[in-house]
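What you see is the complex with one protein chain gone and the rest in place.
What follows is chain A.
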Amino acid sequence: MGNCCSDRSRGRNAAIGGASTSNGINSEAVDEFAEATAYNSVTSWIELSLSASNLRDQSVFTKCDSMVVLYTKRFDGSIEELGRTEIQNSVNPVWNTKHAIIYHFEVLQTLLFRVFDVGNLFQNLDVKNIKLDELQCIGEGTCLLSEIIAKPNRMLTVDLICKEENSIPNQSHNSGKLSVRADEPISVKTLTELTLRCSDLEYTDLFSRSEPFLVISNSAVDGKPVPICKTEIMKNDLKPTWKPIYLNVQQAGSKDTPLIIECFNFNSNGKHDLVGKVQKSLADLEKLHSSGLGENLTLPTPVGQHYQNKILDTKLFVDKFIESTESTFLDYLAAGFEFNLMVAIDFTASNGNPRLPDSLHYIDPSGRPNVYQKVVLEVGEVLQVYDSDKRFPAWGFGARPIDGPVSHCFNLNGSSNYCEVNGIQGIMMAYQSALFNVSLAGPTLFGHVITSASVIASQALGSGQQKYFVLLIITDGVITDLQETKDAIVKASDLPLSILIVGVGGADFKEMEILDPDKSDRLESSTGHVATRHIVQFVPFRDVQNGGTAALHSLLSRLPSQFLTYARTRDIHPKLNQI
């Protein structure tokens, strides 16, 4: 159980693995409480700046006055304008306007840039008021936001293509190049370490002990507070000093945004009692720290029809307030850290005969992907951007290769000595050919596949590669080697590896949730070796049409924080390229 919702605090507090199951109390209820609304994924504000070279001069007699309009392309292909730059008068313009955009690790964010020739007509108008229909488009370029982020210097150059309406549709001209650079504002990296303490908690309940914890929320724009951090639960303590918590300015909104600090008394039924609360911004907390004074908590108390804030004797003190700069997930990417996908596909007989349409492995002649292909495509297209060579190990398990015994980890490409395939398309081809070359069997064992993945991850360590591995296991059934799988996972928990398990088909996956630490305790092997951190996530992929993609995204969204936990606990720092 992470004892806090932010990726930063997870990395820090979990100094070793899930060391944050802190106070012996089942903190699950608290976690649910805090995670109900808080975000777990790494989302980052970044700023895009644009420049172009060799813009094709549209106007023969006048100068080239150009402007870029930035769009985002939705899943259905429709586009939405995000912003416009100012007009620059050059063939190699560098625009000053920066566009702020939120980067999500787990989603494909397609950007579209259109460069327009403004000409003389609109020189004096505000760019926002210019009607784009009246302008001539010099060219357009598109890229994924993650493609920019994954570049070592966070700069990507795209070709501008000019689509002329009255020419042959397939014919297009190259009309220059557009460079997009992504920068992370420095405020995002500022991390505040706070040690909070309360004096004289006023909590008198005959039936329960005092088990206080703090929840810090920011007052969001719509007025509904969003929890961003919570402390561990202190036991039987009326003068609690909590462990340091870590907040970044990004979570708080800004340094002057009021934060709501609430003190609750833990209740195992999940209905925690509010002891008192106080509203302070980070700047206020800094002042409290420097003055050494405490701030009285208040408690909304019903007085007739209304609530009145009763001022309590309980005071909140700030024992420590330290601001520091920490490397963000994007810094690691910019320094060349890569995510390497590995795929393992279930070939057990429970999938049904692949030649029949009711099989999960049925290859539709119309080209519609089956559920396995769909998961590989969805996860693969997000992750492949973060891998420069795009060579993915791909395995199958639970099938009998031609004239051999049942294998619980065979190479999808049919080779006996190397397991890698080239690109997502390579996985697809290897998968289809494997379907014809093996006969489905059983049982469902994960141990071999996880061990193979661990070997690759540790070989990469040995050769000093900056790689983090993601093993995607797609299965239609519950595993039969639970203990072996646990042993393999516990051993792998110390390696640069995360495991995503996607359950397909209609089986009851209740048992799989044991492997997912969000739903259970830390994994323990048969020899008493305990997993140092959480590396497994499980999600059933049932409703392909509606919720399926969202489920996969939630799976992927945890990867950055798992990576950060790995890197920060062992003091791996990105060596930043000076941009």
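A few notes on this one:
We adopt the following convention: contacts are C-beta pairs under 8 Å (C-beta built on N, C-alpha and C of every residue); 3 or more make two chains touch, one makes a residue touch a chain; residues count from 1.
In this section, contacts and distances are computed from a predicted model.
As stated in its UniProt record, the chain not included in the shown complex is "C2 domain-containing protein", which appears among "Replication protein A, subunit RPA32", "TRAPP subunit", "glutaminase" or "C2 domain-containing protein". Across A:Glu86, A:Asp200 or A:Glu524, the residue that sits in touch with the chain not pictured is A:Glu524. Contact with the undisplayed chain is limited, among A:Ser146, A:Thr190, A:Thr475 or A:Thr569, to A:Thr569.
Mapped onto chain A, the interface with the missing chain covers residues 15-17, 19, 21-24, 235, 454-455, 458-459, 461-462, 491, 494-495, 522, 524, 527-533, 569-570.
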